[in-house]
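To start, I am sharing the structure in question, which I have written as structure tokens.
Rather than the whole complex, this shows some of its chains in their spots.
Which chain is which? They are A, B and C, in the order written, and residues in each are numbered from 1.
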Amino acid sequence: MTWAWFHRLASPPHAYRLVTGLGPWLYAASAPLIAYGLFAGLFIAPPDYQQGDAFRIIYVHAPCAWLSLSAYTIMATAGTVALIWRIKIGHAVAAACAPIGASFTIGALVTGSLWGRPMWGTYWAWDPRLTSELILLFLYFGVMSLRQAFDDPARGDRAAAVLGLVGVINVPIIHFSVQWWNSLHQGATVTAFAKPTMPASMLAPLLGALLGFMMFFAAVLCTRLRAEVLMRERQANWIKEMLSP
Amino acid sequence: MTLRADNVHVWRGARHVLRGVSFELRAGELLHVVGPNGAGKTTLLRVACGLLQPEEGAVHWCEQNIRQARTTFQSALAYAAHEAGLKADLTALENLHFSVGLRRSIDRQELMEYLERTDATDIANLPVRVLSAGQKRRVAMARVLACKVPLWLLDEPFSNLDDGAMKRTTELLEDHVRLGGAAVVVAHHGLALGSRRQLRLDA
Amino acid sequence: MHLILSRELRLSFRRPDQLAQPLAFFLIVTTLFPLAMNPQLPVLRQIAPGVLWVGALLSSLLAVEGMFRADAEDGTLEQMALSGHDLSFIVTARTLAHWLISGVALVLASPVMAAALNVPTSAFGLIMASLALGTLTLSWLGAIGAALTVGLKRGSVLLSIIVLPLAMPLLIFGANATDRAISGEDVSGPMYLLGALCLFTTTLAPFAGAAALRITLE
């Protein structure tokens, strides 16, 4: 049947081989992109006409923020797939995702509040987007600690998957919080549909940085996934064979 | 009407508790599960009634995997665990009325008869909190009776019971089996019964 | 269904603390505030929405804690799970009972509190309505959290960590609605959102809760 390839892919050994192969390339690809994005963003792009140089934080902030959301989505999806079709690797992916996503969230919070100082005159405000991003962090923590809290990992995985799925509702809230509440935070500057409100000289580096961060995310995910698989399958034969040539 | 477990494996934490357990139980049969403490008897019962998913293997009821037919299967069994599973703040009668009532509509009259059969009528209207250990067991046994189901899964039904109550419980088991019921009973000692098969689990 | 409900109700009347505790907490939160700050009335009115909703959130978070724990510990939850009904059905009954016990009492008490926070009488109706929707939603969310954490070591902390984020949007909309109600603006917007949230959770929570229970019961 058509899903055969998927199941073969999802079998731990294949997944392991895949990520092992993929990881280095992703690292290699992310490095120059990030380098370009940050360099062009921080030095080449013209200063913003109202924000001056402060706006340059966007080249770290926006990618972090975007990834904090997409990481959660990926985690939830993987967990759900694993929960429904009993695909063990999905739990591994989810487990690998959580800490990365949490760190990106922290990144968004920190850079954001750093940016907030010059823009809004305060590091922190009880603004919907900021708060909901903070909540996203709590959600990550919740998922991680729930997974930890179980005596045997299998149950922890499944419980964490359920929670992740339930918590997904927070993602659109964060994304649209700017539209829904009159927020300090500025709205989408980059969308697929509307024509960008940014000059290309600012936009190109942003996109570069974004792509680079995505690559980096994928790369770290591969590394963590390797570790997860090794840890989970430590009793499995294929690992023993692999490790004892 | 047969209960069949094929090659059930369960891991708990680091421990491989059930290592390929299989058994088959037909109407009119009683399976006596024995084994040292911590061998996995309770675990097996929990697998057998579908509370616990085995990592490998499966349990079948009437040739159907119980994962598919969960509710139909579970409405055909009664499980008495180590702890009585009674609400301390409700009276014995209220407890029965609730937990049996979830399965079939039943009135106090009838419930009292079942309490009668386990010599527990005198404490029917006491809050379970004040009952003695053995009295709680009797109430739990009365619930199993009142469910009127073909399959019983009993985890040490004799613990805390005095001699009279033990004999009584044994009779109840015999009747159940003779009338075409099936039962899986975990008991370290005191199951003095004729027609039964043994399943031995080792630690 | 009605059986579980009636059992829950009887139980909670047997142990009025279950009945009264969330209410007590709600009252505490809401009364302590005026006490704690030497209150100028305008300020009071300004913070009323926050007080009311935080009170509601806290009290139902507290109440929901024991929602499955007690049953899990004395083994009655197992028995319910084995009663041949679908678990989602049991979760639903349990949650509704829980709401009838904690939520409704809270809703009925809210006007008193609102008055204490000198909210204009005109707003009471809307406040009660919004709280009714809100507490029901909270019960659903709490049910999921409770089901996920029952029988766990760090159960109670986890519960707060889990439920709080989920409840956040509710809190914002609810407080917003109350705010508008007090200042006499049009509340339809946030009310619709509250209603939507309530519907959303009502349809999904039973299954999420059942899935969670099946995992934690193992």
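FYI, contacts are C-beta pairs under 8 Å (C-beta built on N, C-alpha and C of every residue); 3 or more make two chains touch, one makes a residue touch a chain.
No experiment lies behind these values; they were computed from the predicted model shown.
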item: Composition of the entire complex, counting every copy that the file contains; value: A x1, B x2, C x2
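Note that in this section only the chains that are shown with their structure count from here on.
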item: Pair of chains joined by more contacts [C-beta pairs], A-B or A-C; value: A-C
item: Rounded Å distance, chain B centre to chain C centre (Cα mean); value: 37
item: Between chain A and chain C, centroid-to-centroid distance (C-alpha), Å; value: 32
item: Rounded Å distance between chain A and chain B, as computed from the means of their C-alpha atoms; value: 49
item: Multi-chain contact residues (two or more partners), chain A; value: none
item: Multi-partner residues of chain B (each touching 2 or more other chains); value: none
item: Chain C-touching residues of chain B, taken from the complex the two chains share; value: 49-53, 71-72, 74-79, 81, 83-90, 94, 98-99, 101-103
item: Contact set on chain A toward chain B in their complex; value: 151-152, 154
item: Complex contacts: residues of chain A adjacent to chain C; value: 83, 128, 131-132, 135-136, 138-139, 141-142, 145-146, 149-150, 155, 158-159, 162-163, 165-167, 169-170, 173, 181
